[in-house]
Structures are given as structure tokens and as C-alpha cells.
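Below, a portion of the complex is reproduced, with chain positions unchanged.
All chains are identified by letter, namely A, B and C, in their written order; residue positions are counted from 1 within each chain.
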């Protein structure tokens, strides 16, 4: 398939693992916008994609900041005039990773960080992108999609994971609620439970699952799953998928 | 059983429904502290319990406000010197009930209200009461208990319920995480999924389930279930219970 | 409360643990019928209850055998003329405990045993007792009840537990389906997930949770929970409850 000149994708939250791999995969079919809190996170990925003859744009914006997000979409309008939004991935990791620690040692700030990045962020991002996805329903090659990166903590409040689990589970149910509201309008909202540690492959390598350690998830395999979810026919939408290494206990 | 002169209970979040009924039920065995954002919510219940020869204390405090909560526990220390904390019920309803409305009509404030009341509130309350409950493990008549009032939205992101469900599900998983951390230390953390509308009986009536409309839950029946959870033997703790009217579809 | 002269209870599946404890607990309020595949399982419990001035009847019948079950209810009609059925507990353990073993070492018979005891048994038992429970809806002191003893395997297919989990999960969903069909008609169907090993106390002792090892569930505590479920007001039915030792990992 040739790269569409009409539709684009956004990946919010880009690091060397899932974000980079997903951006690379979606760039095979769409120009890709990478949103991140710091340009350091996306600079190399943007360069890597553009060097390969595809198109990527990096924008510095915090998804939990409504104004920053608004300004990001104005930039996109200028950079990709006439393009519609076909695919969005919310892959933001909270600002400073909340510690996995005993409940009584946590601070209110630890909780804030988790809720902000996981729930407020998806809320703001969703309010920005859903109207744009709805505009693309009739014309986009695949049903316009909002994908959310979840984790084991999205469905389980393990010991010592209290604030992380509170944020991830709230995020998951928010995505579920959006799926029920916007699915019938043609927008596909899906949530992926990533159950395992993600391998960060040497970025200079061509995208491949080769060499993934047995106890790690290849980010390219996640990216393939996200692409699969995006391209599902509207008669068979998946709302939730789990992904884990074959040797993972669960 | 005579009212203990050594242990007390706290109900955070008191209205004419569940909060009042639970306070009345627990006052049969313990002096009860009622926490609420406004004295109007607890005044009548406190009077009703004290008039009946039992003991209740009302304290105005917002569970989401760390300082207010700290000051509340200082008041309790003075009012109930030498008492240990045996039972706590987190029954707080978010500040102004977030609207059940289309996602794109919600504001960031609607989300804040839900997360604050449901998650931050339980987090702060938990950090205040868990150390006190741990102190009571060896001596209290029943395992020290933290009960949390959940709802259908705690396990399901229905259409139009996005911010409420995000808050309730995060709250539920937080409680689950606390159960896994503090259960083995002897503190019983349980979550109740209240699946249905609650009847608000005429407060002048003696506590009874009589007259509950078929499609409503009697708050006295909830209170009985909470008391049952509190008195469970430590060899058979329940972590989650659902409660619904017999005719409720689910 | 005096023993009712109008209503009785049935416990199907009686051993020295849960079955015995539940029979003893329910005999405080009802004459109790104990069903078991062999008289050796109930003889001592029946004697123990009758010696204490309460009433128990033992009947040898396999719940998975329709004819045996039919004949058992004819016996009950003669032994307890005019009595209505208020409470039933399905606590049957499959005929010979299916081995917890590698899937490829299991035989078709292992599967049969699990499905027969767990699903066919509850199906037959349900078809026998539900019509009787429906007859008691208007008059019984508490909503007529069908309680089912589940296990961790009821909600989880662990490695090596395949046939046990297939039977228990099918049983759980069957109970859930009955709850949805007969709840609105006034019959309370509830399922208990017993998550842990059950202590078998010295039967000569008075019913008490004392001395339960930390990693075991007291059968008397299970019995208390079953009694609680039976006595719930119809405005607040519980469909599922979990019970585990406070130190159990989950």
C-alpha cells in the first residue's frame, strides 16, 4: 500500500520501546506525528523515519496539558494541511514513573503523577482526537482508531502497585467507556494489556523481533498488534487484547 | 453485645442513605465518628444516634484534604481518648456529582471531581486510617476493617459514564491493592459493588428494610452487609461483594 | 430464634469440612437434610446435630443421579410433612477428585468426573430444588436460597488444573444464569469462591473458629458467610462472594 496523502497518525508518548516501534510501523502507511514532553524522546525516531523516505513530525507537548495539546493540533494543521486523522495511539508514561512501593511510603504527589499521566492525559487527548477521528469515519481506509497502552496493573491491584494500578485501571475503564460511546459512530477504541517487560532493541537495527530475550516483549510485535487492531473491519472490532511473552506466568 | 469502651468506628461520607444506615448499625457496637464536608450532612444522624443512648461524633472534614483529615484525627484523639480504631467505611461521594453525559461535553473539572473524591479521597483516608487499624490488630474484637463503597461503574465503563467510571474503577483497584498489602498484616480491606439505586427511607423510622421499593436497595441491608464484612473471621476474608435488588437486571 | 416448624434446608455434599459446618449452622434455624453419596459421610454429623436437640436427616443419594434425587425428595416429603424448602447448599465434590495433573496425562474419565459432579450435579439439583424454593418465596423467613460452593478454579484455568477448572467454571456460570433467571422471582442464587484450603477441625469440638491454622479457612467461618447470604434482604442480594485466609496470596 502506498503512503496515504490524505490521512495521518499520532503517537502520544514516544520512547525507545513501544512508541518508536509503533511510529515506525504506522509510518509505513501514514505520515506520523510524534508527541512527547521533550524533543529528546522523539528526535531520533523522527530522523530515522524521515531518512527512510517516510514522513514523521515531532511535536513537544504534554498530553496532560490542554493548552499544549491545542497548540500541537494547530501545528499539525499547518504541517499536514488537508490531512485527516486516521489513527491515534495513547502510549504516555506518567511524568516521573511512580514508585512501586509500600502504600504508607507513597505521597499524594506519587498518586497525582499516576492519575495525571494515565487518566487526565487520556481524557485530554481523547477530547482532542475523537472529534477529528469522527470526521474521518466516512473516508479513511480503515476505521479511525484510538489505541491505548495498558498494563497488568490495568486489571489488577497488586501489592505495592497501588497508585500505578489506580491510574492504569481508571485509564482502562475510560477507554472502555469511549469504545461504547464512539464504536457505534464508527470510531474503534481498543485497549492493550501489555503483560510483561518490553525489550528495547538496538535502535540502529531494522525493525525485527529477532533477538528478543525470552522474558521480554518485542516492541515490533506490539506495533504489529496495534496495526492489526487499526485495520480490523468494523464488523469485528476488538475492544481489549492482552500481549505477553510466551514464557510469562499469568 | 455491649458497646465497646475501647474501640471506635469512622464513617467518611454521610448522607441520608448508606452513610446514615451504616453509622447507625456500627453504633450498636462502637462509638461512631461521622466525617462529612458539611455539618448539615451528619448533624441529624449524630443527634439520632446520641438520642438512642449510643455515641456519635460529627466532624466536618473533606477526605480529599490531607490537612483537614489530620486535624479530624486530632479531634478524635481528644474526644475518644484511649480508643482504638476498629472499623472504617469510605463512603464519600465526589464533591459535586459528575454529570453522566457525552464524553465531548465533559470538562476537565468533571474528571477532577471524580478522581479527587473517589481516588485521592480514599488514598488520603487510607494513609490516615491504615496505621491506626494496624495498631488494633491484636486487640480488636473483629479484624480491623476498611470498607469501600463501590458501584457498577467500578467494574464497567458504560457509555456516558466515562469520568465516573474512571474514578470508581481506580478506587476499586486501589482498595484491592490495599487488601493485598494489609490483609496479611491482619487488616481486612473489602470493596462493595452497589449495583442499583439506594432507597432513602424516612429518617424518623426505626431502622428496617420494610417498605423498600422493589427497584431500590435498602441502606439498612447495605449496613448489615458491611457489618457482616467487618465481623468475618480472619480465616475467611471477603475482598469483594456485590449487592443489588432481586429484580435488578445485570 | 426458634427452630422453624415450617421450613427446612438441604446440604448436598457433606464431608468433615464445609458440609458439616454448614449443616450445623443452618440446623440452628431449620431441620436440615444432608445428602451424600455414602451414609458414612453424613452419619456422624446427623447424630451430632440430633444429639444437640436439633433435627437432621441423612439421605444417601448422588446429586448427579436424577432418579436418586427424585427418590430423596419423596423421602423428605414423608419425613418432613408440610415443610417448605428455604435453603439449599450445593457443596458436592466430584466423585473421585480429578487429579491435578499435566493435560496430556488426563483421561476422558477425569474430565467426566469433574463435569458430572460440578455441572450435571448442580443442574439436576437445581431442577429439583428451584420449583420448591419458588413455592416458599411468599412465606419463608428469608428469601429462599441456593448457594453453590466454588473455588479459585471457578474463575481461573491454572496450569495443570484443566479438568477441574472446566467443571468449576461451568458450574459457576450455571449458577450465575440461575441467579439472573430466578432472582427476579424471589429466589436468591449465590456463588462462593473459596480461595484456600479448608481446615477440618476436630469434630468433637463445639463449632468455633479457634485454632484454625493461618493458611486455612475455618469451615465455621464459611458457614457463617453462607448463613449471611441466606438471610440477606431481597433488596440487597449478593451473587458472588470470595473467601480466603487473611494471609493468602491472590
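Just so we're on the same page, a contact is a pair of C-beta atoms (placed from the backbone, for glycine too) under 8 Å apart; a residue touches a chain by one contact, two chains touch by 3 or more.
None of these values were measured; they are calculated from a predicted model.
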- Query: Of how many identical copies is the complete assembly built, when 3 are given in place?
  - Reply: 4
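Here, only the chains that are shown with their structure count from here on.
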- Item | Remotest chain, chain C as reference, centres from CA atoms | A
- Where the CA atoms of chain A average out and where those of chain B average out, how many Å apart are those spots? 36
- Note on the structure: Averaging C-alpha coordinates per chain, one finds the centres of chain B and chain C separated by a number of Å equal to 31
- Hey, what residues on chain C touch two or more of the other chains? none
- chain A to chain B touching residues, read off their complex: 66, 102-104, 106, 108, 111, 115, 119-120, 123-124, 126-127, 130-131, 153, 156-163, 165-182
- In the complex of these two chains, what residues of chain C are touching chain B? 143, 180, 183-184, 186, 188, 199, 209, 212, 214, 216-218, 220-222, 224-225, 228, 232-250
